[in-house]
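Just one protein chain is left out here, and the rest sit where they should.
Letters A and B mark the chains as written, and numbering starts fresh at 1 in each.
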Amino acid sequence: MTGQALVHVVVSGLATGSIYALMAISLVIIYNATRTLNFAQGEMLMISTFVGWTAWQVLHAPLVVALAVAVVAAALLGFVLERVVIRHAISATHFDVLIITLGLSLMLRSAAGVTWTHDEFPFPSFFSNRPLVAGPIRVAPISLGIIGASLALMVALGALFRWTRLGRAMRAVAQNQRAARLMGISVERVYSSSWIIASVVGAVAGVLIAPVIFLSSKMGLVAINGFTAAVLGGFGSMPGAVVGGMLLGVLENLAPLYLPASIKHSVPFLVMITILIVRPGGLLGRVARRKV
Amino acid sequence: MRHAALATVAAVVVGWPWAAPRYFVFLASLIAINAIVAIGLNLLSGYTNQLSFGHAGFLAIGAYAAAILTIRAPALPVPATLLLAGLVTAAVGLALGVPCLRLEGLYLAMATLAFGFVVVEAILNLEWLTRGNDGLRVPAARIGPWILATDTARYYLVVAVAALLIVAAVNLSRTKTGRALLAVRESEIAAQASGVNLAAYKTLAFVVSAFYTGVAGGLFALVVGFLSPDSFDVFLSVDFVAMIIVGGLGSILGSVVGAAVITALNDSLAGFQNYRPLIFGAILVTSMLFMPGGIASALRKIPGAGARPPR
Partner (left out) sequence: MISRASLLLLLAVTLSALPAAAQQGVSDTELVIGGSNSFSGPLAFTGDQITKFGVDLYVRVINDAGGIHGRKIRTVYYDDGYRPQDAVANTKKLVEQDKVFAIIIPQGSPPVVATLDYLEENKVPLLFPYQSSPVTRGKRYVLQGMTLSDRSSKMMIDYLAGQRKIKKFAALYQDDEYGKSFLTAFEKDLARFGLKLVGAESVKRGVMDVSAQVAKLQAAKPEVTFLVLVPGPGAQALKERQKIGWTDTLMVSTGPLTDERYLALAGDAAEGVEGLSLWPDPVTSDLPGVKLYREHMQRYFPKNEPNRYSIAGYFAGMLFAEGAKRAGRALTRESLLAALESFKGFESGILPPITVGPDHETQKQGFWVRVEKGRFKQLTDWLKSE
């Protein structure tokens, strides 16, 4: 295995990993605010990307319009789902909400199949597929583009959480809902905002990854990897989501490179189980100490 | 009132193959198999709050174990095959449960999800034993001189085993062990404070849950007649979770009803083809919105009807 090939495989893994990280972040945003695991996250991403793609096709507009439409569609979808469905179930246990989001994911995937068929479609990319060679290093611009765009989005989210009122409100609700409400924070607004933001993050991830895995009704399955990444890094922690995602992406790529066929597909999962056994809260997470 | 209801149910179950067309006897077998898994899963998730997304893995282990035994040791009577399948699966459950004791909530859910994937990979790798991707044909089972070659014969086997396991579960829930498990679900800390050995009970829940699912897997192998890694994906695990939540967590009746409803629903919607997941999903959403806590808790609200959860 040449060094050049290794670098390429690792960078490619980091690109997929960035998408996992974005998926993990969107799952964590919703979970932190509402204590709900959103099974439909992947399907929401898929629908938003499809809507953006349809607009781009119909309007014959530049690609950036597809991204804009996808983001708007995502925001709308997130808002509507939270308001119309989830809000009404918020008194139920989180298990019930889990089944509701599961039902939503099935509905969204089926609706996509009915609207656009279950076929796979090529999706244009902002970045080229031809390699860039600089001495001993050879990388594909599309991988770099995905990594760069994802990092930019993560930085923007970090800034949102740190320096805006909404961000602080979301962090407060994540820490202690009751106290936040007593402090005058509208918990309902935080719920809506978290679903909208998570959905928008998903749409960006969708537009970035669709050129690689192609646009189809089954695109949403990438959310499973997002869940794995979030747990690996420590569920609830943003840096954990990023670390978990990148690590998962690279592991998935290195395993087939060095390991025999029989275990290469299991390796990411085996590594994850091992990490969880050693650190039950994930890599960067902390196991919550409950006060009696 | 309770006895009358039970007697009616028993009569319907025993008389079913005479009244119902052959296909619905087969479907009833599938429902009973799923009910056993649901009860097993409920033991883990409904009682001790350890949500598992990997029960398709346990089902696979039980199924392949039973299939391989039926092929390689055909003289073995079916009850023994099922017992062994259950025990093998329970052993794996122990091996998984102990390291996972420190995990909770979503972390445990993820670990079980990973387990499900790893089991399928293992099945593919042990090709010499499982025939991997080619799939494994399961020959008909035998009890003594009788070969269970018809849907009806297999139905009675499944229903007999299911009845046994349901009675065992109900009895378990009434014992000190059952109460301890329930206490663990309500509050781990309070349970510990009351002297419940948390680790022991959580592990026990894992092992018994795996045992039940393993036996169900053996029945699955005999009823379906063909096993393939494609049968045991993560979506099947999610289906089982849906069964216990829709049925009602922490309730044995709920698990059975949930399994029946989800299985029958999935079957009746097969003709809707592309629209099947749409309709199924819509039903899931609306039923949870209107029946929070599942069917069992909705039933509880009807005075005099349904079984009360072991409280």
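The criterion applied here is as follows: a residue touches a chain if its C-beta (ideal position, glycine included) is under 8 Å from a C-beta of that chain, and two chains touch if they have at least 3 such contacts.
Given the structure is predicted, the values throughout are model-derived calculations rather than measurements.
Undergrad: With the full complex in mind, choose from A:T49, A:S199 or A:N253 the residue touching the hidden chain.
TA: A:N253
Undergrad: Using the document's definition of touch, tell me which of B:P79, B:G105 or B:G135 contacts the absent chain.
TA: Of the candidates B:P79, B:G105 or B:G135, B:G135 is in touch with the missing chain.
Undergrad: Which residues does chain A use to touch the chain missing from this display?
TA: For chain A, the residues touching the absent chain are 1-2, 5, 8-9, 12-13, 16, 19, 109-110, 113, 117-122, 129-131, 133, 138, 140, 142, 209, 212-214, 216-218, 221-222, 225, 249, 252-257, 261, 265.
Undergrad: For the chain that got dropped from the picture, name the residues of chain B it touches.
TA: Touching the chain left out of view, chain B contributes residues 21-23, 26-27, 30, 124, 132-135, 137, 220, 224-228, 230-231, 233, 236, 267, 270-274, 276-277.
Basically, only the chains that are shown with their structure count from here on.
Undergrad: Quick check on the complex: what are the chain A residues that touch chain B?
TA: Spelled out, the residues of chain A in touch with chain B are 31, 37, 85, 88-89, 91-93, 95-100, 102-111, 113-114, 118, 224, 227-228, 231, 235, 262-263, 265-266, 269-270, 272-273, 276-277, 280-282, 287, 290, 292.
Undergrad: For the complex, which residues does chain B have touching chain A?
TA: 51, 99-100, 102-104, 106-107, 110-111, 113-115, 117-118, 121-122, 125, 189, 193, 234, 238, 241-242, 245-246, 249, 274-278, 280-285, 288-289, 292-294
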